[in-house]
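For this depiction, one protein chain was excluded, whereas all remaining protein chains were kept in their positions.
For subunit A:
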Amino acid sequence: MHEMSLTQGIVDICLQHSGGQRITTVVIEIGTLSGVVPEAVEFCFSACSSDTLAESARLEIRRLEAQGRCLDCSTLQPVERLYDPCRHCGSYALEILSGEEMRVVEIEVDD
C-alpha cells in the first residue's frame, strides 16, 4: 500500500519544517488524478505521525480538481478520470495539465 510511504513522506516534510515545535495542523493538497485515496492517507497519517511532533495534528486534505486540454480541439476542461473523452469533441487525446500532484501546503505549529 503506497499511501503508507507517501504519508511517511508527508510527515517527514512536516517535521523538517516544524523547527522542532509541536505541529497542530497539516494541510495537504491531493489532485483527483494522483491515484491517491484521501481516506487511506488519513488512515496512515496517525500511524506515521505517532511518537513524532506531528502526533495528534489535525490533517486537512484539499482536493484539487484536474484540468486538461484537448489536443484535437484545444478545449480546456475539468477531467474526472484519465480515460474520459473530451467533453467537446469526444477525442481521447487529452493532455493532463493539473490534478496529478500531491503537495504539503502548510503546517501550523505551537509558537
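Note that a residue touches a chain if its C-beta (ideal position, glycine included) is under 8 Å from a C-beta of that chain, and two chains touch if they have at least 3 such contacts; residues count from 1.
One rule holds in what follows: contacts and distances are computed from a predicted model.
Trainee: Absent chain per UniProt: "Hydrogenase nickel incorporation protein HypB", "Putative spermidine/putrescine transport system ATP-binding protein", "Aldehyde dehydrogenase" or "Tryptophan synthase alpha chain"?
Mentor: Cross-referencing UniProt, the chain left out corresponds to "Hydrogenase nickel incorporation protein HypB".
Trainee: In the full complex, which residues of subunit A touch the absent chain?
Mentor: That gives, for subunit A, the contact residues 1-2, 5-6, 9-10, 12-14, 16-19, 21, 24-25, 28, 33-36, 71, 81-83, 85, 91-94, 96, 101-111.
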